[in-house]
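Pasting a structure below so you can have a look.
Every protein chain of the complex appears in place save one, which is left out.
Letters A, B and C mark the chains in the order given here, with residues in each chain numbered from 1 onward.
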Amino acid sequence: MGMDLQELAAELRRFAAEREWERFHTPKNLAMALAGEVGELLAELQWLTPEESARVMADPEAGGRVRAELGDVFNYLVRLADALGVDLVEAGADKLRDSERRYDVATYRGRARKAPHT
Amino acid sequence: MGMDLQELAAELRRFAAEREWERFHTPKNLAMALAGEVGELLAELQWLTPEESARVMADPEAGGRVRAELGDVFNYLVRLADALGVDLVEAGADKLRDSERRYDVATYRGRARKAPHT
Amino acid sequence: MGMDLQELAAELRRFAAEREWERFHTPKNLAMALAGEVGELLAELQWLTPEESARVMADPEAGGRVRAELGDVFNYLVRLADALGVDLVEAGADKLRDSERRYDVATYRGRARKAPHT
Partner (left out) sequence: MGMDLQELAAELRRFAAEREWERFHTPKNLAMALAGEVGELLAELQWLTPEESARVMADPEAGGRVRAELGDVFNYLVRLADALGVDLVEAGADKLRDSERRYDVATYRGRARKAPHT
């Protein structure tokens, strides 16, 4: 009976409000905090080979740290989207539609190359 | 009629599979891609004051770019969590519980300072 | 009688070699480590206003942390450039020449806007 995304956003908003942190939580500051947490996530994976990174959750200690960093990254992203009034799932779905147009299967199958901007 | 988070994750998985991009989508590579998109988000906000950043969505052009970058960031985060088998909302909710323990209201009201690690 | 940039690069190379860390120090991994350290630098500045950030070195404690993070960022950047055989000062000077062409003074005075890519 966990939360859903909207409930988590509301809980994070309440958490900040109780501590009177709203004045710190401008989009600029939250974006920096998000980037800081992404940096911690990278630090967990930086010395692993890609193959080792695919098995990282099998190690309870490293896997627990990675899961915790993902939680931190997600919470700041949810706070930021909430502060900006953006629906993350809708914004993500719109970008996916875009990518489907830009990266047609015939041209990009097996090729991780950037599509030209149009 | 919108998607939810699970549906978006499934769509992103299908999108990658159709293009045979799974071999590129290791956790290490996806974390780098996530960080790259966060960098683009920062670039949209870097020269704004915190106050200007709070009004960025009122400008249709800049607001549209910020929303698109949030979509990119979210999609790579969802892909990464999917590749690792981590439930983002649960991971976020667990970290929120942690933060409630570490940042008691009486001590941290109005103060954006890091709690000591314990 | 401190070091210069070339001497620091050589010292960092020796430091890694003595620990047999060369196999970890691929450009991909070093770029991730660089991004991780930049994340720690952002974390030092994220809740400060731009004005407070301009005075951060006046606080011995916060200033010392910022200086240490700059050192970490610089060391990984120097290692990465060394691993790639790139001269940082030359690469920076070349980009500055580029920027002088793209951002002519008359058009961009007082305006922090991106020049269109050409």
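Following the convention adopted for this analysis, a contact is a pair of C-beta atoms (placed from the backbone, for glycine too) under 8 Å apart; a residue touches a chain by one contact, two chains touch by 3 or more.
Not measured: the values here are computed from a predicted model.
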Checklist outcome for this item: Among the displayed chains, the hidden one touches A, B, C
Checklist outcome for this item: chain C positions in touch with the non-displayed chain are 2-5, 8, 11-12, 15, 18-21, 24, 26-29, 31-32, 34-35, 38-39, 41-42, 45, 48-51, 53-54, 56-57, 66-68, 70-75, 77-78, 80-81, 83-96, 98-100, 103, 105, 108-110, 112
Item to check | For chain B, residues in touch with the removed chain | outcome: 24, 29, 32-33, 35-40, 42-43, 45-47
Next on the checklist: Which parts of chain A face the unshown chain closely enough to count as touching?
Outcome noted: 28, 31-32, 35, 47, 49-50, 112
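Keep this in mind: only the chains that are shown with their structure count from here on.
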Next on the checklist: Edges wherever two chains touch, nodes for the chains themselves; is that graph a line, a ring, a star, complete, or other here?
Outcome noted: complete
Checklist entry - So, what's the distance in Å between the C-alpha centres of chain C and chain A? => result 24
Checklist entry - Out of chain C, which residues touch more than one other chain, so two or more? => result 32, 35, 47
